[in-house]
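Only one protein chain is missing from this complex, and each of the others stays in its spot.
Chain naming follows the written order as A and B, and within any one chain the residues start at number 1.
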Amino acid sequence: MKSFHRYGLPFTLAVLFAMFASISPTFPTLANLHSLLMNHVALLSLIALAMTLVVAAGGIDLSVGTAVDMAGFAFIASLANGLPALLAILFGLIAALGVGLFNAVLVAGIRVPPFLATLGTLFIGHSVQQLSTGGGVPIYLIAGPPRPIFSEVDMARPWLSLAAIAVVLVVLDFSVFGRRIVAEGIAPAVARFSGLSVRRDIGLVMLGSTLLTGIAGIALSSGVHSYSPLSGNAYLMDAIGATFLGTTFDANRRANVIGTILGVLLLSTVKNGLLLAGVSFYWQQVANGTLIFTVLAISFSTKGKEATALSGH
Amino acid sequence: MTGHPALALRGIEKSFGGAQALAGASLVVERGTVHGLVGQNGAGKSTLIKVLAGIHAPDAGSIEIDGKNEAHLSPHHVETLGIHMIHQDRLLPPTLTVAEALLLGNEPRFARTPFINRRQLERQAAEALWNAFQVALPVRALIRDLATAEQQIVQITRALVNKPKILVLDEPTAALVHREAEMLFETIERLKSDGLTVLYISHYLSEIERLCDQVTVLRNGRDVARVSPKTTSTAEIVSLMIDRDVDSCFPARPPRRGEPLIQTDGLGNSPYFSDVTFTLRKGEIVGVTGLVGSGAKALAGTLFGLSKADAGTVLLKGRPLAAPTPAAAVARRIGLVPEDRRRHGISLDLSVRENATLPALPDFTRRGLIRAAREKNAVAGLVARLGIKTSGPEALLRTLSGGNQQKVVLSKWLIHQSELIILDEPTVGVDVGAKVDIYREISRLADEGAGVLMISSDLLELTGLADRVLVFHRGRLVADLHTAGLDQDMLLALITTGAAPKESNAPKEHHALAV
Partner (left out) sequence: MPSPSDRGNAARLLRSGAYGAFAIVFLWFAIVAPGFLRFGNLTDVVQQSAILGLLALGMTLVMIAGGGNVISGGIDLSLAANLGLTAAIYARLAQDGANGLTAIAAALGAGLLVGAVNAVAVVRLRIVPLLATLAVSKIVNGLEFVLTKNSVVTATSPIQDWLSGSGLFGIPEMACGLVLIAVLVWLVVHATSLGLRLHAVGAHPEAARAAGLSVPAMVAGSYVASGLLGSLAGIFSAALVSGSSPGSGNYLLPVVVAAFLGVTFSRRQVPTIGGTILAVLFIGLLANGFQLVNISTDWIDGVEGVLILFLVGWTTLSQKESLDA
């Protein structure tokens, strides 16, 4: 019973999967699951993994959507201006890294707390996008000459996500960098007094995580052949949700890769399942929210009572 | 002494899971006395206090408060009975003012309105502080802007404001300097004559000796003695606590002199200290001591890279030491066991293994990945060597006792194989049994060739363990003495006045002599 809280997440996922499968015959079909994984899961995984890294390092990144959008913007705008596809991808990644660099300077250099730093970045990113697109006008590349890069990126997408999961898993759980950032996230002062360069490491995390969101941004805009300002923000709440739902999976409630992916799967399953179950469009979100609430309730309320610090030690 | 005892806990038994914390412990405190409670960590002191506080319900035994049998105590109920506890953790909201924190829950209000009368609040607060400690702390200052000792004073005053009948003090002087501790003792003695009963828990036996009329000694969950410190010597009390001969506390150390490890020349770090010149050799244990603000602690911080020196030079093994950050110091095989264990030493939310290998991660890394097996072995070795009591290397530090947590801090630098280990008050808040283990380890470290710099305000520790002692006074190094045959009075005089006494006429300063 002690670690029951760990299994709330996978348990709920399994139950929901079975439930939706029984309600709607379309749900468990290969075609549906394939589409689910290719689209929402693949993209959200990338963004949620970026969030997981930052949260593991003791922070939170409200600007993940901004990095996604910047990458998409640079990518699509480059293509629109006739630049070769590979260069467009490069610019997309650089744009995302630019956001990461900005965050890194704020957090590691000026020591602004990550919540406020990325909040600022988010706001500045809003303005930058609005101003660059003349008030929020999307860039469409749907018509016009066919661009093979889009389908190439689409095909690469699932592999990119899988690779990202593997890489982040190895980094967080097995690498020395991962060990450092986890320690720094939990006890930055102790880490410093143990000879770790806390500021340098958090800066690297803020910078490196935008590589993942950059890939997501390029993949997102590839999928729809366009860039819409502020479209990345829709992923912010889900990325936070998945990451923190994922912490319930860890014995010590730390942000972890498997948990985050389970969280992503849960959120995506619920969305898709409700849709296919014919739940009225308007009630979908209510059901969505209620399910998440339930998972959280199970996980947090079955956690053992924590010892208060009034011990004599 | 007529009438009922103020407190009578008899035959208290308490188990947690399989472990029995109390196996029939009794504590009887007579009214109007100061009663000491001593015992190692693990002896059951804190559990007994928690039973009294109503936090734990005993499995067996009786509790009488002022003659009346009380079952089903709760923290709130205990307070209404006039028993107030002052715990080691400072329970003061940091963003409240002194006045607000003192009177939280009892705020003076304008008649029949919910509005706080600020002027009354500040007046009452100032009065309370003056009555208790004769200090005039600025009542509008925020708690977080106060020094540790001042916060302690506010904490104790707060308990006194409620006019308790019984005051329970748990290690109250841990953060106080001599002068403030004196004030506290005088306050306690004054309150005693007003009829207050005090239960005083402390590791500092000199304080117990000074203040207490009776002392109860706990060992292994039972009370083993109830003695008067006036008739029982400190050494006897200690042997009752640990059931072991006290004199073997400090390991015998043959003098050992290796090559110079640290050589400073005119080292300065304004405004903390200036012109410090000394040499520390491999295999030496050098103590550093001085009053708060004397520069002793700052020396440690400077060598460890917490602050940059602005004058003079430091050579580490003959090469200049440039340690602008702790990272640089650690890279040069310097380690620090910090004073504030919980804030800088270990993380309660990391496991024993994660804590212990933190400074030495590069040694366990190959191609960017952690070498798990190697790490596990190293940690297991240290746990065995230091006798760390834990359920395993994956246990989170919060499940360990204070003494064992300190051992984990020490093991960090053992695994790191530091060549210079700086210890800052290494045995504060550590029980006698663990202290002995730590002293043994420190000695062994030095024997194996490391250099040890030990900041301490514990004179016994300094003279018993260190080969030499550096005395700081107001930012200058005033003495560099061998400890063999060192006169404690002279040491004390150097610490408090900066000069050796001409005649031993100095008033007996009651410095915290702990065991």
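Convention: a residue touches a chain if its C-beta (ideal position, glycine included) is under 8 Å from a C-beta of that chain, and two chains touch if they have at least 3 such contacts.
Given the structure is predicted, the values throughout are model-derived calculations rather than measurements.
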Touch assignment to the omitted chain, from B:Gly105, B:Pro254, B:Pro320 or B:Gly485, lands on B:Gly105
Just one of B:Val98, B:Ala298 or B:Val383 touches the chain that is missing; which is it?
-> B:Ala298
Omitted-chain footprint on chain A covers residues 60, 106, 110-113, 115-117, 119-128, 130-131, 135-136, 237, 240-241, 244-245, 280, 282-290, 292-293, 296-297, 300-301, 303, 308-310
For chain B, residues touching the missing partner are 75-76, 79, 87, 89, 91-96, 100-101, 104-105, 107, 109, 114-116, 142, 144-147, 269, 272-273, 292-298, 301-302, 306-307, 475
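Simple rule for what comes next: only the chains that are shown with their structure count from here on.
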Where on chain B is chain A touching in the complex?
-> 41, 45-47, 49-50, 55, 87-89, 170, 325-327, 329-331, 336, 338, 343-347, 349-350, 354-355, 358-359, 361-362, 364-365, 368-370, 372, 396, 398, 400-402, 405, 412
What part of chain A is in contact with chain B in the complex they form?
-> 170, 174-177, 179-180, 182-183, 186-187, 189-197, 252, 307, 309-313
